[in-house]
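Okay, here's the structure, questions in a sec.
Shown here: the complex without one of its protein chains, the others still in place.
== subunit A ==
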Amino acid sequence: MNRRRFFKLVGAAAGFTVLTPGAQAQAKGHPHEVQAAPAQVSPQKPQALPVRPEAYNFFSPEEAAFVEAAVDRLIPADELGPGGREAGCAYFIDQQLAGAYGAAAKWYMGGPWGESTPQQGYQLPLTPREVYRTGIAAVNRYCQLTYGHSFAQLNPEQQDEVLRGLEAGRIDLVSLGGPPAQTFFNMLLGNTVEGYFSDPVYGGNRNKVGWRLVGFPGVAAAYVSFIENFNQPYEVEPVGIADVAGGVVDLDEHGHPIHRPLAKRR
């Protein structure tokens, strides 16, 4: 689609009822104007932050070694692209655990705790931080007992064997001081997938490897003129939040990025 045609299409979408943030602050009690002029998109846009030094906040070195090894087995490097380690999944999980998610900030964590059914869902008194802390220690204990090494020191086949044991609940982590194996495994797998496919601002999906793997464009463009192009691939360079905030992509008048065709790689 050429750019002029794009603007024509999106131009037709203009016209809605919002005020700029400044005007809104003045209209206290009347946040909306009926028949307001079409919105100007956020005039002052924060810049993307420069690259800063990174370090694990929550994980100890042993825990980090475990998670780096695990995410690289859950999503291994292969001819399709980097694995979970290179994608930053371990750092992503560390940052998530250091923040509100790790503290179960929006979960109901009041007692009492007691017997429950699978249909009743998560019923442990542990926050995600505590699931990881106790879970990693228990798996490493299991690996020491079984293989004489910690998880990170095992070879990939052994690591897969341990992960399969956790997934199936065959390994008893509770007797080793950990959470139920499947609870730990499912949280680890879920967070790894999140790290591989979430916006890169969270520290994973580096170089948008997850989005490139499946062909997901990230921050959406206006697709109104493409959606009826049946069975026609839409192959573009994925765009992240920082790309838009940092002004490195062109935007249409509503602030949607204008996607560029995928550059040929390798």
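Note that in this section a contact is a pair of C-beta atoms (placed from the backbone, for glycine too) under 8 Å apart; a residue touches a chain by one contact, two chains touch by 3 or more; residues count from 1.
To be clear about the criterion, contacts and distances are computed from a predicted model.
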item: Missing subunit (named according to UniProt) among the choices "Gluconate 2-dehydrogenase (Acceptor)", "ABC transporter permease", "Cu2+-exporting ATPase" or "ATP synthase subunit a"; value: "Gluconate 2-dehydrogenase (Acceptor)"
item: Listed residues A:59, A:142, A:184 or A:211, member touching the removed chain; value: A:211
item: Option touching the unshown chain, where A:75, A:90, A:137 or A:181 are the choices; value: A:75
item: Where the unshown chain meets subunit A, residue by residue; value: 10, 12-21, 24, 29-36, 39, 41-42, 73-76, 78, 80, 100-101, 104-110, 112, 114-123, 160, 163, 167, 189, 192-194, 197-199, 201-202, 210-211, 213-224, 226-228, 230-234, 239-241, 243-245, 254-257
